[in-house]
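What follows is a single structure, written as structure tokens, with notes after it.
Only a portion of the chains appears, each positioned as in the full assembly.
Think of it as A and B in the order they're written, each chain with its own count starting at 1.
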Amino acid sequence: MKKLINSVESVLEESLNGFARAHSNIIQFNHQPNYVSRKNKSENKVALISGGGAGHEPLHTGLVGKGMLDAACPGQVFTSPTPDQMLMAAQAVENGAGVLFIVKNYAGDVMNFEIAAEMLDCPHETVLVNDDVSLPKDHSTGRRGVAGTLIVEKIVGAAAEAGADLATCKQLGDKVVNSTASMGVALTSCTVPALGQPTFDISDNEVEMGVGIHGERGREVMSLTTADELVQILAKAIDEDLKPAKEQCALLHINGFGATPLMELYLVYDSAAQFFEERGIKIVRSLVGNYTTSLDMAGCSITLTLMDDEMLQYWDAPVHTAALRWGI
Amino acid sequence: MLCNKFTGQNMTDTTFLPPLIAAIQAEILNNEEEISALDRAIGDGDHVTNLIRGLEALSKLNDELVQLDWSAAFMKIGMTLMSTMGGASGSLLGSMFVSMGKEAKEQDIDLAGITAIYAAGVESIKARGKADIGEKTMLDTLIPVMQSLQSDAEQNSDKATVLANIKAAATQGMQSTKDMLATKGRASFLGERARGHIDAGARTSQLILCVIADQLSEN
């Protein structure tokens, strides 16, 4: 294992310290329990809280700030955070308008957030993100939440900033989730520091199709082929799931898993945008980069969100976080 | 009350717990590589790390634990696991012990009582995880053990039998996960590819239950 770390035990804490130090103008980091919360919060605004295992950076800590999250609770690498983190974060950032939890659909995340929610004594709702169409809609545990989570957080974050109440935020969040579909392909596994070796083996001419974001195997192994053919598979699954109308406006997000150069991500964007435009979809917004990562995994996911005017307006609204910033 | 035919003379109170936790810790560390490989194969590989983190936190509770009664000790263990482990297993084992703590208030620490306490724990995992036997999870170890305890409690079996049955049920349950399709947890994402691998949580549950049985048999 080759990593820029001091020890497996201290990597998370030291990394969070660095994050807090680098962005002390917009966030603060609470140790034990660990959570990152926004400085200068607006009064009487629904508090948005997300979280999940570490190793997906900039998700979620990098999305705390004006116009997005009020707090993020990072667990250990690829391990859901514990309920006390969400509970303390909620108590710290709630200011009268209730709490909205944004949770990626994984057993661990769901259950730990659930326990926190049960203990919280203020109005709260949960938006469950399950945008990964590599699994059938009726999968026994539901579909996973992957790169679409950022889009939910951005759009609901802008609504909350604009004064939407808890019920409205929850409804909007569910709407974004229902308008969003993602799917990913991995060229390599990744190395969790505590494990010291890649989570799975993969040969030089294979890819894992339909992967989640925890370095686990995908739905199936396929031969490594051209980017266009891989994009076809991903985009087709998304298209068949969302069944967008002609002339539908959409946001296209190409998300790198961590070790794939931007050069390749833009190439994938070109291919995917072409695919959707040939189907009559109007790509009106783009986001290309490493946002929902799996440590040093190579590969990427494609996310499409069908956008209406309200969503577009919230997407464009000012945001100031470590990883996403515009208009401020 | 701990002084009875089943629990033995020395297990009079929660002083039983620190050495038990140490024994479990040793057993999990002994099998770390294997467990890690199991969760890497069909999960994300962190289960053993999560469990070790939880056990380490428990091992630091020594003095605190021995001052508590069983109910409070279980609660403390549950809260500690819940706030240190994380992951699916953290919320589940945390819930289990919190529920056991609640149930322990109502029960004596004899075979029937222990069975009721353990069953309350298992039920809370089923409820929290929305899962049952046959889904390729820790429940495939935990539920058979509950059933064996319940039948031994009914038959008022002797200690050696109870303990042997716990170990047999746990081991058979753990092994049954090998050929299952997973319908809960991360392994469910793999469909047919999950077959042929033992579930990591089922394996650690089995290891833990066997250590408990061995420790009890020495008392």
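Assorted remarks:
What we mean here is this: contacts are C-beta pairs under 8 Å (C-beta built on N, C-alpha and C of every residue); 3 or more make two chains touch, one makes a residue touch a chain.
Computed from a prediction, not measured in an experiment: that's the story for all the values here.
Chain composition of the whole complex (per this structure file, using the shown labels): A x2, B x2.
Note that in this section only the chains that are shown with their structure count from here on.
Per-chain CA centroids place subunit A at a distance of 33 Å from subunit B.
Within the complex formed with subunit A, the residues of subunit B that make contact are 36, 40-46, 49-50, 53, 82-92, 94-95, 128-129, 135, 183-186, 188-191, 193. On the side of subunit A, the complex with subunit B involves touching residues 33, 53, 75-84, 106-108, 111-112, 114-115, 134-135, 139-141, 144, 192, 194-195, 199-200, 212, 214-217, 219-220.
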